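Note that one protein chain of the assembly has been removed; the remaining protein chains are unaltered in position.
Then we have chain A:
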Amino acid sequence: MDFTRRRLLTTAAAASAAAIAMPNIMTSDKAYAAPLKKGEPIKVGLLFSLTGALAVPEEDSTLALQYAFEEINKNGGVGGVPVEPVIVDAKSDFGVYSEKTKELILREKVTALFGCYTSASRKAILPTVMQRNHLLYYPTCYEGAECTQNTICTGPLANQHSQDLIPFMVEKFGKKVFFVGSNYVWPKESNKNAKIWLEKAGGELLGEEYIPLGSSEFGPVLNKIRDAKPDFIFSTVVGASDIAFHKQFKQEGFKVDTMPIASLTTGEIETRAMGAEFGAGHFLSAPYFQSLDNPTNQKFVENFLKSKYGKNGVTHYNMEETYLTAYVFKAGFEKAAAAVGFENVTPRAIRDHSGGVRVEDAVSPEGLVWIDENNFNTWLKPKIGQCQADGTFKIVKAAEKHVAPDPYSIYPDAGVCTKDGLKAPDGKVRTNVI
């Protein structure tokens, strides 16, 4: 009989009446959940890089979440108890990401994880998250083509991101386009999507170039663009490279009014770092801009910037998407608590009850969003902004309707992502596909 030894150990270790009272303590999704008690704070893990090359975006993510949880706690917390963020530093090292994930789940016993900015780090920690049947809130844009039962994402997928941008640019500037991206998975997958929109819009792809991550030498690429003479450039260059790209674009004599860059990444932070004179005139597609004109956003910007977390003086699509995860967590947790009871809420239960949860206009700075009931990504409205001379963005186009997230839009043969797993065309369902 195998139950005696294991149960004995568990009982001894827990040494509490509560543990004995819960006979299902050893079921898989229960085992690694925090033992929730009414009145004690809910622990959540914030897994971002505070040092190293990824610190630039990820420090902002941490600040946005700290702000969000402070705001939530001030207004009564989640399910009536406050949230306690456990902050760790992943040091821009994928090994550390996965190590810290284990630490947060096993030692800190957090109820959910919020973390990662790059797809590489997400893919590094997902096996651990899935093995423990835990829950990761991934707070920024990514390429899709994943279907796990343990992730909720609040950023735009590749299929939502360029859907409006490409036709808009083709109509406004012309059919000929040149793709430039950083050399890793997200730009390549985004460009596959962009090509589909480009074909629909009747555009023509003149060239496609990828730059090593972190490279700051854009001379050769710009020379090729000069020869190709496109009507606009579609950019998925990220991070420090993106800033170098925009600077050298102008330094090499390119004119923004005849050949603008349409980017999926160049937001307020990037523009400030490169100097507004290098950013002015270019376009960005994102669900959020600091300049969005609605009362929720105005309040968010004002309160955030004067809080101790707003030291960098700017709000950014990545920060706002990260901020939203806290409210998606609150809504999902409370829905799960209503269904199974507060003490029985597990990470998996939160995820299973998060389908369809909404972050309303009154809370979400980008406007109402909700979580898809099948693939647990976010329905949102992508917007197109043009950078102005002062570095702020003017919204030139906003989607009229919410756009559905579709992680497998360019891989229809792979199947459809459903709540229980990836359903292949032959009817087989595979769980936890990454």
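The definition used in the following text is that a residue touches a chain if its C-beta (ideal position, glycine included) is under 8 Å from a C-beta of that chain, and two chains touch if they have at least 3 such contacts; residues count from 1.
Rule of thumb we're sticking to: contacts and distances are computed from a predicted model.
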Per UniProt record, missing subunit out of "Cu2+-exporting ATPase", "Iron-sulfur cluster assembly protein SufB", "ATP synthase epsilon chain" or "Urea ABC transporter permease subunit UrtB" is "Urea ABC transporter permease subunit UrtB"
Contact partner of the left-out chain, one of A:E40, A:E204 or A:E252
A:E252
Given A:S215, A:S291, A:N344 or A:T418, the one touching the chain that is not displayed
A:S215
Contacting the left-out chain: of A:I243, A:A326, A:I350 or A:V363, that is A:I243
By the contact criterion defined above, which parts of chain A meet the unshown chain? Give residue numbers in ascending order.
50-53, 55-56, 59-60, 183, 209-212, 214-217, 219-221, 223-224, 226-227, 240, 243-244, 247-248, 250-253, 269, 272-275, 277-278, 311-312
